[in-house]
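The complex is shown incomplete by one protein chain, all other protein chains being positioned as in the whole.
Right after this comes chain A.
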């Protein structure tokens, strides 16, 4: 599988990364080099192998479904680039 320049633009859009047109050929080359390196996994017979989901065998922990934390909106928004009345401010999204 090889990545062309349109694919780079599409993936960058999915990743919400603005990519300059002049950088697209370089990125396509780099991604193809990495994907080429990854291709060797196709040699491995993975039939009847389960994907690894946990590296240590342990039972999933459960907790009580109850509120144990919260009530400090000022702390939540303290690092926001723009905030007002304990809300995050963003550009207008609804006309």
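To be clear about the criterion, a residue touches a chain if its C-beta (ideal position, glycine included) is under 8 Å from a C-beta of that chain, and two chains touch if they have at least 3 such contacts; residues count from 1.
Here is the rule we use: contacts and distances are computed from a predicted model.
> Hey, which one's the missing chain according to UniProt: "Phenylacetate-CoA oxygenase subunit PaaC", "Putative spermidine/putrescine transport system permease protein", "NADH-quinone oxidoreductase subunit H" or "Glutamyl-tRNA(Gln) amidotransferase subunit A"?
"Glutamyl-tRNA(Gln) amidotransferase subunit A"
> What residues on chain A make contact with the chain left out of this view?
Those residues of chain A that touch the unshown chain are 1, 3, 7-8, 11-12, 14-19, 27, 30-31, 33-35, 37-41, 43-44, 46, 49-53, 55-56, 58, 60-61, 63, 75-82, 88, 90-91, 93.
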